[in-house]
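All protein chains but one are shown at their positions in the complex.
As written, the chain order gives the labels A and B, with residue 1 at the start of each chain.
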Amino acid sequence: MFRRLLSFASFALLASAARYPSYGTLQTTNSSGVLNVVINNTFSSVNLFDEHVMSDLANLIETLQANDTDIHVVVFSSGNKDFFLDHFDVNYFFPGYASPLPIFDGGIPTMLFPVAILWNITQLPQATIAVIEGRARGVGNEFLMSCDMRFASTSPSVLLGQLETSFGSNPGAGGAMYLAQQIGRGRTFEYVLSSTDVDALTAEYIGWINCAFDTADALHAYVDALAKRIALFPLAGIAGTKQGINAASRPGLDVIVQDAQDVILRLEARPEVLAFTEKFLAATNNQSIGPVELNYGEEVPKLYN
Amino acid sequence: MFRRLLSFASFALLASAARYPSYGTLQTTNSSGVLNVVINNTFSSVNLFDEHVMSDLANLIETLQANDTDIHVVVFSSGNKDFFLDHFDVNYFFPGYASPLPIFDGGIPTMLFPVAILWNITQLPQATIAVIEGRARGVGNEFLMSCDMRFASTSPSVLLGQLETSFGSNPGAGGAMYLAQQIGRGRTFEYVLSSTDVDALTAEYIGWINCAFDTADALHAYVDALAKRIALFPLAGIAGTKQGINAASRPGLDVIVQDAQDVILRLEARPEVLAFTEKFLAATNNQSIGPVELNYGEEVPKLYN
Partner (left out) sequence: MFRRLLSFASFALLASAARYPSYGTLQTTNSSGVLNVVINNTFSSVNLFDEHVMSDLANLIETLQANDTDIHVVVFSSGNKDFFLDHFDVNYFFPGYASPLPIFDGGIPTMLFPVAILWNITQLPQATIAVIEGRARGVGNEFLMSCDMRFASTSPSVLLGQLETSFGSNPGAGGAMYLAQQIGRGRTFEYVLSSTDVDALTAEYIGWINCAFDTADALHAYVDALAKRIALFPLAGIAGTKQGINAASRPGLDVIVQDAQDVILRLEARPEVLAFTEKFLAATNNQSIGPVELNYGEEVPKLYN
């Protein structure tokens, strides 16, 4: 009886500290109301959005949802100089892939776990800012879109894109929907349907990101000052202001489920998608750093030869 | 009995080939998954959006809806150097005008046939691109808006606009709604309420079109490459990606019917609108090429003198 109670208490403590396995892919420092989060997936040379990153992000989200005192702003940056955050681990789509994570979200039962991570980020009471150095494609760009603000350097390593259409699939977590709200229907179709890469200056010009800075120093100085400034203000006001802007500018949860998530579930099962995915895995040596991951926008037509 | 069966079979074949009369205003060539469609209304010096073009577009749409194999991208350009596609044939609004086309769409019974043409274009599984050389006003611009992407040359012959307000009417097929999603509420009101013309560089700056190119060669080279690239990718993925972007960025069918189509039906019956329309028909020699059709933005105030 004592053992059973102890066991239950330990489980509760563990769940409170971290509901999902921890992999150390997110390094956090907290100062003056700003939580800096460095994304560094040491299991992947391309900072893949895989089960390790998802598990750590899900834990971070629970911590932030529960924090109503000392954290007012969250700044996401990357520990990988080439990849801010890369696409989804495509092994996920093959039969037999085992993940320690649930298929659907506990809080939003209609949403797949990965899709809910991005939705939950938009719902955080804190302001969220992405500092982009390196590539962000596929769900990596959808993650950017789920943040409140996005700033980049003009380094040639900054390349943004949704690559799903080139796989015969679609941006399944709603990223193209967010993009259309910012850059308009026409340019969204141009960049997303062609699965091409967009550089930082173009991204600023069309509104994909807030601003591109000539140097990394200028980028970090601007974001640091912005984050510290917002962190001065009461969290309730930040959350209340976010509620209004989100209500007017974010696709509805049901729209994301019906017109992005359910579409990708249908498309991913198609033989042509699985065949291209296998070709992609071979060409990238299972999503490792190399020409195809670095320059996907240029390389993808060759994969169709 | 045999004759009856034969007759039925012929009818079915005819319906499958072309449900509506064919006028040859659309010249098509198909290559590498890209269907190039040149709009050339030989019944009109201004490439009028009249019953001939509508009939041919409706047939084209049925062909594309049924095609799930060799066509992945449709590129619309114009065979008239001055007019990409001009406004609606305003004779349509006068009592006694007889059209071979239905009043309402067969598939969407709440939508007028012309309005449904544009809606159906947004619903095509294929990617659609407009290559703009020459003017596109009124429903001509609404047609542009219903395409997924829009590219233009900076030629002075490129002039875009919604001219309906100057008639005392409104953009009845939803074009101003699409525009507002791309260029914002404020600029949409500026250009649409004033019924003015917008040139290609301004159109790019504000996001009305994707991009303006300095030369026709650069325009065509870019669109050709873009179309061929998208055509590499599976049609199901193109269609699935379109579903998500449309869900987030396109006005709903009911909104178009209630707040654009039903409004124009009410306004077109007003004496002041019919009076101005008659003035316009006289000034343009029934919508023929000349100063008013070429420079409507500049000429319209004179029509109010």
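Just so we're on the same page, a contact is a pair of C-beta atoms (placed from the backbone, for glycine too) under 8 Å apart; a residue touches a chain by one contact, two chains touch by 3 or more.
The structure presented is a predicted model; accordingly, all values stated were derived computationally and were not measured.
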Among listed residues B:Val90, B:Ile230, B:Ile245 or B:Val273, the absent chain is touched only by B:Val273
Among A:Thr25, A:Ser55, A:Gln181 or A:Thr196, contact with the omitted chain is made only by A:Gln181
Only one of B:Ser157, B:Thr188 or B:Asn210 touches the unshown chain, namely B:Thr188
On chain A, the omitted chain is touched by residues 127, 148-150, 178, 181-183, 207, 209-210, 226, 229-230, 232-234, 236-238, 240-250
Those residues of chain B that touch the unshown chain are 164-171, 174, 176-178, 180-181, 183-190, 192-196, 206-207, 251, 255, 258-260, 263-264, 266-267, 270, 272-273, 300-301, 304
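The rule is simple: only the chains that are shown with their structure count from here on.
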Averaging C-alpha coordinates per chain, one finds the centres of chain A and chain B separated by a number of Å equal to 37
